[in-house]
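Some notes on the structure that comes next.
For this depiction, one protein chain was excluded, whereas all remaining protein chains were kept in their positions.
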Amino acid sequence: MAFREVLGVYKDLDSAVAATDAFADAGFTREDFDVLTNAPYPEGAFGEEPGRHRLFMFPLIGAASGFSVGLLITAGTQLAYPLVTYGMPLLSIPPMIVIMYEGTMLGALIFTVIGVLFESRLPRLNLGVYDPRITYGSIGILARVPEDRLDAAEKALRSVEHENIVTENDQGEIISENEARGAQA
Amino acid sequence: MSVRWGMVIDLDRCTGCQACVVACQAENNIPINTEDIFHQRRAIEWIRVERYWEGEYPNVKARYIPIPCMHCAQAPCESVCPVYATYQTTQGINMQIYNRCIGTRYCAVNCPWHVRFFNYWEPRWPDSLHHQLNPNVTVRSRGVMEKCTFCIQRIIRTEQAASADGREVEDGEFTTACAQACPTDAIVFGNLANSESRVAQMAADTDRGYQLLDTLGTDPAVLYLKKIDPDASEQAESH
Amino acid sequence: MQERHSLRGEAITKELLRPLTQTPMVFWIAVIILGGVLSAFAFAVGWMFYWGLGTTGLNTPIFWGFMITNFVFWIGISHAGVMISAILRLTQAEWRRPVTRAAEVMTIFSLMTAMLFPFLHTGRPWRTVYWVFPYDFERGVWPDPRGPLVWDPAAVFTYLTGSTLFLYTTLIPDMALLRDRSTGWRKTLYTILALGWRGNERQWKLQLVAGILLSALILPVFVSVHSIVSWDFAVSLIPVWHASIFAPYFVIGAVHSGVSAVITLMALMRWLFGFHNYLREEHFDAIGRLLVVVATGWIWFFLLDIIFAMFTRDPRELEVMYMRIFEWPYAMLLAFVFVFAYIIPVPVWMFRKYRRNIKVMFWTSLMVNVGMWAERYWLILPGLERKFEFTFMWSWYRPSIVELTLVFGSFALVTFLLLMFSKIFPPVAVWEEKEGVNFAQDIQVGKRTVHATIREE
Partner (left out) sequence: MSSHGHSVPRVWSLSPREIATDGTRRIRELGSLYRLGIIIAAVLAVVGVISLIAGPLLQGYSDRSVWTYVTAVFFFLMSTVAAAPCLSVALRLARGHWRRPVNRVAEIWAAALIVPAILFFVLQGAHPSSADRNSIWMGWPASPWLWSSIMMIALVVCGYAFLYISARPDFAILRDQVDSNPNGFFARMAGPWRGTLKQWAVHDRALSLVGVFYIMLFIGMMTIIASDFIIGMVPGYHSSIFPVYWVVTSFQAAIALTLVTSAVLRKFGGAEKYLELDQFWGLSKMLLAFGLLWFYFWWSEFIITWYGRMPYEVNFLKFMFFETYLWLFVMVIGFCFLTPLFGLMWNFIRRSYMGPTIVGSLVLVGNLADRIRLASMGTTVDDIYAHYFLEVPDTHFPGVFDVLLTVGFIGAAVGVVLVAMRFIAVPSIWEVTGGIWLRAQRQYKKAEVIVIGKPE
């Protein structure tokens, strides 16, 4: 069954929380909605977010690959060009450690950022159901429900005083009830 | 036969005449060190003669010590180069590859003897000297390091000639420009690994021999023979 | 005591985005002056490339001079940004919020400027590109991993990449904010950079986790970068350079100068953008306190370096030490370093009254950086002037006009880049300020209301 999104935009925290309550009363669970805000709120303010992430895996993978690349480059160069410098052993380990360390950290850093983007499901080419009011401080309750329950969800979101309701029609067009105040700040 | 090129410099014979410096200049296409260059303190001398005054006037003595590249077996300049532009050859020569050099100048910084030189300017010769340049030696562009090569062009020429004849290089078959020019025969060049060679025998047979800055443990291939001086018992060792 | 501004929501956005929309006269004047200095800088670089390094004051054996000093200095400056923001994030210090963004940007720009200098100072810069990016096998060699000058770009590029990614990750929510309130080319730019951020819970949670994780990862890199820069000097055999303390000594010196630079930057931002509600006196107070500790640590390392160099009774070490402590001009320079980087600023910072005085903090922090530039020069040059006992080659060094231009140009370059950044990106993280508001609470203890925050996990 296809999932559809509907977004309710609320002026303040209290009405947003009220909307989540109304939503729950309509028989939906915590997994069915998401909260869009312009800054983090204390974790669990809208009920504990159920999503799990595996971000910690990414730096480990990155570190491992960075370390291997570092090892390959340093050991490879020294063995491929057996030139003696300063009486050092042909495979000098201490200098290799320096570069391998940097490689490890670089890998970990890059993979962490990739992980953050991946786990955040970014980049998103299409904003979808969205309202610029959110970055102006309003709070959005984004319901993501099966198509047949869309109306129930919309009704629940409407039951609380709201600024806007954004829906998506069959063609994927975004329908916003109240257009946002001009784009200029 | 294993080869380690080396040099013995007998300070008792050195008169400080600077013939070695001039010969080196001519052999190795070193740009002319004009007065201007000296004022900039950027003179390039692959071998230089240092002069020290000893004693108080009127009992003054001039002491000379010619200093070429030491061609250390364990040369501090090598490992600090990021691009392998300098490394140790199997013949014990501390090699400088001009093409690889990018001019970080770390090798010169890390050379305790100050025998590495940097081309701050594009080298120039008066028109009259253009035909004087040695065709067997690269002219170094600005931005690269250079240093004494133990006249590598002569080593290679001799080796090629010897291998064409199917024989080994004989001791004394050739020598470096500085040794060749030395009027008192103070500089002797040869293969230190060959115990028959003159240079190895001089190195072995003497109690006057020492290396400059030997506490650094770099094992220079240039050995000095102390001056025989009845008045002053020690000299160059502690300048 | 923590102060708290009473601003909420939109008011924060409006104030913090002001530099993007308003351009005061001072900005244009600054751009014109900096542009002038930068053209001189570009001309000097061109001149030096055309004629070679003969145009500098370098000679034999003083092969390294102002450019290397400047490189070390800017690497040092680059250390504060990430250190401040990473350490404060990890300790969840509430006052980090307005400081982090500007500090990280300073890191990136000063790092880029720093990296310019070893490149400029090589004899054949066009070949140096190959050294940093070995693109083929054809020439028979790759860079030698044993050389400390290869560790250097490895470390700096790791740091630059890391801190750029770090900055960008924390910038995404603000890009979304700007996307929703801009038009024209800005809208296009911000839309691309925002990556379709919607600000759902998962994204925010990951944003916070990423802040901690990236901080924890970048701190070890930050320590390694200046250590590796110090090893450029310390692995050589030169007396007074060949000292094992160089790595932490350089790092703590870098933190000292870099954190001071953050103060300078904060004072300038307060003055130029009018961020009085965000960069408050308590921030200067807190950083001032931090600096007292850092500066004292730095002095300990400074003394250890000197004491243990003389400790060995090695005549070479003593010779250089004698020169740099008692002989002109290094004696003067040493006094200058001491007075500017420690004796004046630290006692001043001991007093809460002065720590909360922005003018005093601005001038003392500037003073520290002048002192620290001199300190780098004092550390690097004397070792080259008196290496080993071959007196024949002892020499001295005087920078040429080209080198002076390059040094001044580097300051102009960093300032210029920072100004440009503030025209395009918010110099204070808007979402972090709002997060602070969301997390603010009060606790009533008797008659006193204590400012409190909700603990972040």
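A few notes on this one:
Residue numbering begins at 1 within each chain, and the chains themselves are lettered A, B and C in the order written.
Going forward, a contact is a pair of C-beta atoms (placed from the backbone, for glycine too) under 8 Å apart; a residue touches a chain by one contact, two chains touch by 3 or more.
Remember, it's a predicted structure, so these values are computed and weren't measured experimentally.
When the omitted chain is restored, the residue from C:S227, C:N277 or C:N369 that touches it is C:S227.
For the chain left out of this panel, the touching residue among C:L177, C:I218 or C:L237 is C:L237. Contacts to the hidden chain, counted on subunit A, fall at residues 13, 17, 20, 41-49, 51-56, 86-88, 94-95, 98. Within the entire complex, the positions of subunit C that touch the omitted partner chain are 1-2, 91, 94, 148, 205, 209, 212-213, 220, 223, 227, 231, 234-235, 237, 242-248, 300-301, 304-305, 307-314, 441, 443, 445, 448, 450-455, 457. Mapped onto subunit B, contacts with the missing chain fall at residues 74, 79, 215-217.
Operating definition for what follows: only the chains that are shown with their structure count from here on.
Ranking every chain by how far its Cα centroid lies from the centroid of subunit B, the top place goes to A.
Separating the CA-averaged centres of subunit A and subunit B is a span of 66 Å. Taking each chain's centre as the average of its CA atoms, subunit A and subunit C sit 30 Å apart. Between subunit B and subunit C the centroid-to-centroid distance comes to 44 Å (mean Cα coordinates, whole Å).
The residues of subunit A that reach two or more other chains are 81, 83, 85-86, 88, listed in rising order. For subunit C, residues that reach two or more other chains under the stated contact definition are 141, 143-144, 146-147, 150. Remark: subunit C residues 9-10, 13-14, 17, 21, 140-147, 150-151, 154-155, 157-158, 161-162, 165-166, 168-169, 172-173, 176-177, 179-183, 187, 195-210, 213-214, 217-218, 220-221, 224, 228, 431-432, 434-435, 437-439, 454, 457 touch subunit A in the complex. Subunit A makes touch with subunit C in their complex at residues 34-43, 46, 49, 51, 53, 55-56, 59, 73-74, 77-78, 80-81, 83, 85-86, 88, 92, 95-96, 98-99, 101-103, 105-106, 108-110, 112-113, 116-117, 119-128, 130, 132, 134-137, 140, 142, 180, 183-185. Residues 40-43, 48, 50-52, 67, 76, 79-84, 100-106, 108-110, 112-114, 117-122, 141-145, 213, 216, 238-239 of subunit B touch subunit C in their complex.
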